[in-house]
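A single protein chain has been removed from this complex, and every other one stays in its place.
Think of it as A, B and C in the order they're written, each chain with its own count starting at 1.
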Amino acid sequence: MLAAETGWFLEHAYLIPVVPAVAFALIIFFGKRMPMKGSEIGVASMVTSLVLAAGTAYQWIERVDFFSPAGDNASALGGFGRAFRLNAEGATFVQPVINKIVWWQSGGMEFGLGQHIDGLAVMALLLVALISTLVQIYSLEYLRGDRRYTHFFAALTLFSAGMLAMVLAENMVQLILGWEIMGLCSFMLIGHWWEDAANSRSALKAFFTVRVGDIGLLVGTGVVFFAASAYATRHGSNGFSIQSINEWALSGTGSHTVLLWGSVALFIAAIGKSAQFPLHTWLPDAMAGPTPVSSLLHSSTMVVAGVFLVARLYPLFHTGLDINVAGQHFNLIAVIGGITIIIAAALAFVQNDIKKVLAYSTVSQLGYMMMGLGVGAWTPAMFHLFTHAFFKCCLFLCAGSVSHSGSHHSFDMKKDMGGLARKMPITTTCWILSTAALCGVPYFSGFFSKDEIIDNARNNNYQVFFVVGLVGAFMTTAYMTRATYLIFFGKARGAAAGGHAETLATADAHDSHARVPAMANAASDSHDAHDAHDAHAGPHESPVLITGPLVVLASLAVVAGYINAPVWPFHTERFAEWVANSSGVAFPILDHAQFEWVNAVPSIMLVLGGFVVSLFVCRSIYGEARSPLRGITTRVAPLRWVHTFLVNKYYLDALYENVIVRGLVGPIANGAYWVNQNVLDRIVNQAGIGARKTGGWVYRNIDQRVVDGAVNGSGAVTRGSGTALRPVQSGKVNQYGALLFGAAAIGALVLVIVNT
Amino acid sequence: MLINQFLLLGAVLFCIGVYGVIARKNAVMVLMSIELILNAVNLNLLAFAMNMNGEGSADGHVFALYVLAIAAAEVGVGLGLVLLIYRNKRSISLDELSEMKG
Amino acid sequence: MLSWLLGAASGFARPKIDYHALAPEIILSVGICVVLIVDLFISESKKWLTATIAGVVLIASVIPIVTLAVIGDNTRSLFDGRYVVDEFSLIMKAMFLIIGYVVVLLSTNEIEEGGYYQGEYYVLLLSGVLGMVMMTSARDLVSVFVAFEFLSIPTYMLAAWRKRDTKSNEAGVKYFLLGAFASALMLYGMSLLYGVAHSTKLSDIGAAITVKGKLSGVEALAIVFIVAAFGFKVSAVPFHSWAPDTYQGAPTPVTAFLSVGSKAGGFVALVSMVYLAFPLAKDIWQPLMFVLATLTMTVGNVMALKQTNIVRMLAYSSISQGGFILMPFVVAGTKASETSLKTIVAYLLVYATTNLGAFAVVIAVTRKTRSGEISALGGMLTYAPGLTALMTLFFASLAGIPPFGGWFAKVSAFRAVLEAGTGYGYAIAVIGAVNTVIAFGYYGNIMREMWMKPAPDGDNSRVEVPPSIIAALGITGAGTLLLGILPHLVLRFGDLNDLVHTGALGK
Partner (left out) sequence: MDVLRNNNALLTIGTFLPLAGVLVMMFIPSGKELLHKQIALLTALATVAVGVYTVAKFDFGNAGKLQFYADTSWIKVIHSNYTIGLDGISLPLYMLSSVITLVVMVYSWDHIPSPGNAKAFLILMLVLQTSMAGTFVAQDLILFFVFFELVLLPMYFMIGVWGGEQRQYASLKFFLYTMFGSALMLVAFLALYWQVSKNGLSGQASFSIPYLAAHGGVLGKTVQIWLFAGMFVGFAVKVPMFPFHTWLPDAHTQAPTQGSVILAAVMLKLGTYGFVRIAIPILPAAAKAWAPWIGGLAVIGIIYGALGCLAQTDMKRLIAFSSVAHMGFVMLGISTLTTLGLNAAMFGMVAHGLITGMLFFVAGSIKDRYHTLEIKRLGGILKQMPRMGWILGFCAMASLGLPGLAGFWGEFPVIVSAYQPFTNTNVFRVYMVVAAVGTVLAAGYLLWLFQRVAFGEPPEEFSGHAPAHSVGAAANDTLHGDEIHHDIHDVKLTEWLAWSPLLLGIVVLGIYPQLLFKVIDPAVQVALKAYGKG
């Protein structure tokens, strides 16, 4: 490899997570003493990371251009067209930049800590750094006056550091490091307002659910480590190295069983982290955290980690989860992705909390990404990850903006919103632009990513999932239209209409956990002090620290798609070029669909249809008092059932919480403890009881104190036998003499008989 | 020689002695029973000694003498102790000597 | 003079006597007379002098032992091999003399303050020591018997020393009657042995039993009786029944002497019988020892758990310790015989030091509490931290916890039985291991009282410890530590194998 085609930023990309990690420590130790309570350190570190990431991205692009077969004339890549092929023979790849130090060792084998910089990593680094920066800026205003302002920024910074560390991980262990740090921070951030037990429960639930998935991560890493170990050591690496794992997965030296088990295990982790069915239940609850957290969590960090893992180890999943059904290759990832799209989208319809709508939307979109990966549309999936980050982040921040300035900290669309479009024009505009992107309206970014996925499903013979994708697109449009209508249009209700007191009174009416906690204890919660400053008026537009990031994100939501838009007037696939062709030799051969407007028609129609239908239904249900559709979910039995089923989130939560968790904490744990106290500890006691029956004299000597403990039991038996022997010690000389002689005589008798 | 008869006599004496030790409650009687056993021992020793000519014969005789002498000393101490008890308890019944037990 | 007369009369050849080898016994005998005579001529207020003289005599007796050891030439055989001074007997003699000395230290205040007959007390004590010292060298049934009675008869009287205390009387009488009975049994056994072997010399007996190959019933009977008698002396279960009563009733220093000296004497006798008189009859004594050892350590432990009187508990504890000393006997007839012997010696040394120490603390504390109950020990940590530490040391040692002497003794015992590699060996090792744990039950209980309980009556005044007891504590404490940390410094056995090799086992 040519040394010229690297650069300082590329070689030192590891600094990107290190900076916020150090910043985290600084905030923790000195934050409280800083003029801005440590937030400036957080923002500064994120900006630094962003600069570094941008530098890295720039140098990476230079590198790609240098190596691309068409020389440094990038536009010539247009000739690659949609059938962009990557393969080992074609040598159209760019070597990743891998730097590492020895992190730990075992058996003389040294395991590294370092960076694995390729297109995917660079894309994610830039994305994460950018979104994190914006979210932090937004939070400056949003959380002003919060009692744990400093902690919040510390956790937020560490959160980004974790994601960044995971993104550029050189090996699986490092990936786990970042992965788990995110888990920790999500726990801290979701439970940020832990005075309210509901919040801390949600935090616990999030951590716990993800942790369940992590079983797979730990196990899978182990499986893959050993499976890849032989191959890796031959090539001077080890089985934790991501590069090695990918190469090994494609080398064909591993048995399919091992590949399957390894990838299944890892996929479970991805399911947990990316909130895929059936471990998606924690995500909506995670809305208990402050809104910036939700937006960060949902756009570029945490939940995309699962998708990222699959993309990172794509060769492994591509070969491992690939099963042969009737001569046709079929990837299991698609199944999970497909199911998730639909079930999550369905749930979004029955939510009243904006953030929950968005949460289910995220789950559903992650389903798209997973499905994309499943059907072989790696580039579109990653592109969707990229674009989704912008519009989803924007949507969440809009929701925050609404609650911050429009609905007095309520997220309830039905109760406290409506008609905000006039009061909050910037927010409304940003929201609508992002929604359009999310729905995949042509020439918005979502169109270029999501439709690509759907198109590729068709192209790669996943007909079912093609349909699923289309249905999903329809549903997405529909529920987003509903949300938009409820928030910004129609009549103002509740807080949006200035009904402050009502909000407070109904604080617990719905499961809006994000509500400011512990209202009653006004003195203790300084978050409420922050109420004071905006309690002066009804809904109004948010300040610039909030709208600024909104505008940036909304613009990106519109234009981000253009770097991979194979349509007029762009005709470019630079994203694919920069990101996709960089995974080195280790990448499976994929077949990508050629873009044809014809193929895009169904989805465009469906989006349109979704919008129209939804608008109609919404207007009639929420807008007109006498609409025949009003209250239909309570009147019509089948619809009522569906509604209840959806409101109860398919009863999965009930299953997890009431059956599994309660079972563990309750009967099973108590049972085990009971076994401990009453069975194990008593085994010898029981032996003692047996002994008591055979020898009645021991009986009265086992006293009350023999309650537990093998030792106690045997102790009692010993003590008991002591008592039993005491009558022998009668104090009578004659008996002693008899004993003496008797023992000797018996001994003599026995021995004489035995020996003579 | 009539060794077996002597030994038998010894054994009988021994048994009587043992019985006395075990059965009698009177301290003096117990002492006397012990003396019986010692006599049995002496009888044995002498019978054996007489039975073997020359080598080793003296051992038995000497042993017997020692037994006699030491038994005397022992009985002396024993009677002293019995006297002591009698003085303190006005009784020499062994059954009353069971203050300590268990 | 007598021998000269006899020689003149019947051509009796005067045996050559090695006075150097006999010096300890001679010094002791002379010392006994001196104490007796001095006692006659000094006033009541100066009776303490007898104690001093007794102490001096005991120390003086050690001197020839040291010189004998330094000269270090081989076994000195006297009287046609019926009285032998070898490494084994030297080390045991030294031990008995030091035991005697410590007991004198322990007794001084008790006897003086109790107004007991000091002169006679020390005479008897010295006589007992003399008997033990003789026992180490006795290699003939007659000398064994004489030594046995010599160490027994004085202790009968000592046990009943508190004349007006019925408990003490009871202790003496019980001890006496059973002791006399046991020695009668032993004599009966000995007479049978003599009949079998045509000699009273132990080595002859050993040889006689060897020749026959198969054992006769008489031999078996004799061996069992003899072992039973010595079992009585070492208070092995089921011949132990006298021990608790006697220990409890006797004056505490006497109890210390009994539990250490007289017991060790019994073991010495047992060693010479097993190793010299009937080493090859192991079919008889091996199972016997196994049963005795098992019963002794187990019953001793189990009974000790229940005791509330500390001296009585110590009595049972010493029974159980006896069981551990019996452990090596189980494998004395195997290839581990040499190890066993060394182990027995080591164990006796450790046990003697530790147990005396424990009694010393009990005597010291009882001076304040005036109670023999274990519960009276509460709060010791507060008012007597030094004594508490020492007591902990001794009890930890008895329990076999490093780094105090006891662990080494226990390790040696396990090592010996495991070296044999026989079924009996492994079995007794496991039983011993379990018993070690049970033992901590009562040793720990004492420690618990001292450390963790408050003083029963809230009386936290300090304990006055007289200098003689401090000296005793110093000797035993240092000894226990030294035996534990650097056992090798103390246990320079040289060639203990003499006993093994001169016996039939060596052939």
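One rule holds for everything that comes next: a contact is a pair of C-beta atoms (placed from the backbone, for glycine too) under 8 Å apart; a residue touches a chain by one contact, two chains touch by 3 or more.
Source: prediction; values computed, not measured.
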item: Interface partners of the hidden chain - shown chains only, full complex considered; value: A, C
item: Identified contact with the non-displayed chain, of A:D118, A:D146 or A:D214; value: A:D214
item: Hidden-chain contact residue, picked from the options A:P96, A:G114 or A:G191; value: A:G191
item: Candidates A:I176, A:A270 or A:L553 - the one touching the absent chain; value: A:I176
item: Identified contact with the non-displayed chain, of A:P35, A:G107, A:G236 or A:P638; value: A:G107
item: Chain not shown, touching residues in chain A; value: 102-108, 173, 176-177, 179-181, 183-184, 187, 191, 194-197, 200-201, 203-204, 207-208, 211-212, 214-215, 218-219, 221-223, 225-226, 518, 521, 524, 661, 664-665, 668-670, 672-673, 676, 680-681, 708-712, 715
item: Residues of chain C (touch criterion as defined above) contacting the omitted chain; value: 342, 346, 381-382, 385, 392, 396, 401-403, 407-408, 410-412, 414-415, 418-419, 421, 426, 429-430, 433-434, 436-437, 440-441, 444, 447-448, 451-452, 486-488, 491, 493
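Everything below uses one rule, namely that only the chains that are shown with their structure count from here on.
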item: Pair of chains joined by more contacts [C-beta pairs], B-C or A-C; value: B-C
item: Euclidean distance of C-alpha centroids - chain A vs chain B, Å; value: 96
item: Centroid distance [mean C-alpha coordinates] between chain C and chain A, Å; value: 77
item: Length of the line joining the C-alpha centres of chain B and chain C, rounded to whole Å; value: 25
item: For chain B, residues that touch 2 or more chains besides their own; value: 21, 30, 94, 97-102
item: Chain A: positions in contact with at least two other chains; value: 726, 729, 731, 733, 737, 741
item: Complex interface listing, chain B residues touching chain C; value: 7, 10, 14, 17, 21, 27, 30-31, 34, 37-38, 40-42, 44-45, 47-49, 51-52, 55-56, 59-60, 62-63, 66-67, 70, 73-74, 77-78, 80-82, 84-85, 88-89, 94, 97-102
item: Footprint of chain A on chain B - complex, ascending; value: 18, 21-25, 30, 94-95, 97-102
item: List of chain A residues in touch with chain C within their complex; value: 715, 718-719, 721-723, 725-726, 728-729, 731, 733, 735-737, 739-741, 743-744, 747-748, 751-752, 754-756
